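The full complex has more chains than appear here; those shown keep their coordinates.
Labels A and B are assigned to the chains in the order they are written; within every chain, residues are numbered from 1.
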Amino acid sequence: MKNKVPLSKSITFLMLLILVGTGPAFGQSTTDIPHEDALKAVLAAKKKAEQLDVLVNIAVVDAGANLKAFVRMDGSYLGSIDVAIKKAKTSRYFDINTGDLGKLTQPGGIIYNIELSNDGLVTFPGGVPIKNEAGKIIGAIGVSGGTIEQDHDIATVGAMAILD
Amino acid sequence: MKNKVPLSKSITFLMLLILVGTGPAFGQSTTDIPHEDALKAVLAAKKKAEQLDVLVNIAVVDAGANLKAFVRMDGSYLGSIDVAIKKAKTSRYFDINTGDLGKLTQPGGIIYNIELSNDGLVTFPGGVPIKNEAGKIIGAIGVSGGTIEQDHDIATVGAMAILD
């Protein structure tokens, strides 16, 4: 057909678009967890908690460390609401499992007492980054209410669930 | 079977249990929204928001005004996370639609500037108590991101959903 844009021209335009799209005036491109995935992570974590017969709070934050999804199981600790949210935020603030961060914050550790920054960090296990299929961190999940091992395991199950 | 506890004895014990169960040593009985219902309310509200084509944050608090479930739709206002949670809390703090509370907090109103209490209340529409079938308040829902009319409608749909 005559009116069709020549293929070579299309490609050039597409390439231009991609190039320009990364230029300064367009801003950096970041990737964020969609709410459907955040809910998926929360529900998978809840299911795991039920299997372990432990009552937990589960929070998911987005790439900006903002709350994206949350659920509090009946009868779980009241104090775990904030702990779960802070674990998720801490994990995304520093792109790390919270338990790994905690190894560095002990007395004598290289970042002792960093917990006092950012309105309060939680640096024991239970916060885990959420990565997409490309391995890029797009959010984080925080779990609180069980033992620290259980919390970490439940959070890990939640984080992995979005890849299913 | 022979070893069974005689029926008369069982009934006496059961009656005792019921009587004692309402006595002071057992504490007040409160009724609280289960997390399954909290999730149901959040998802029903989200569905209504999708029908209205508006992006919102939805929070449900329990009878203790503690966060029970939450979801943030992709692309909704960042500032609405806190507003949605505060609407839900405000609604349960005073067992009222937030919009009704707001009529009393204006300059010259009987509870002028009460918004400054409780770490910040939100007193415009979008927060609605959640009642069980007996009409008892067991939690509240807060919605933020649309117009105040939309937020109130979406919250109402969420609150009603647990009765289905």
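Heads up, the rule we're going with is that contacts are C-beta pairs under 8 Å (C-beta built on N, C-alpha and C of every residue); 3 or more make two chains touch, one makes a residue touch a chain.
Values in this document were obtained by computation on a predicted structure and should not be read as measured data.
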Report task. For this file, with 2 copies placed, note down how many copies the whole complex has. Result -> 4
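The definition used in the following text is that only the chains that are shown with their structure count from here on.
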Report summary line: Whole-angstrom distance, CA centroid of chain A to CA centroid of chain B, is 27
Query raised in the report: Which residues of chain B touch chain A in the complex?
Result: 32, 34-35, 38-39, 62, 64, 66-74, 78, 81
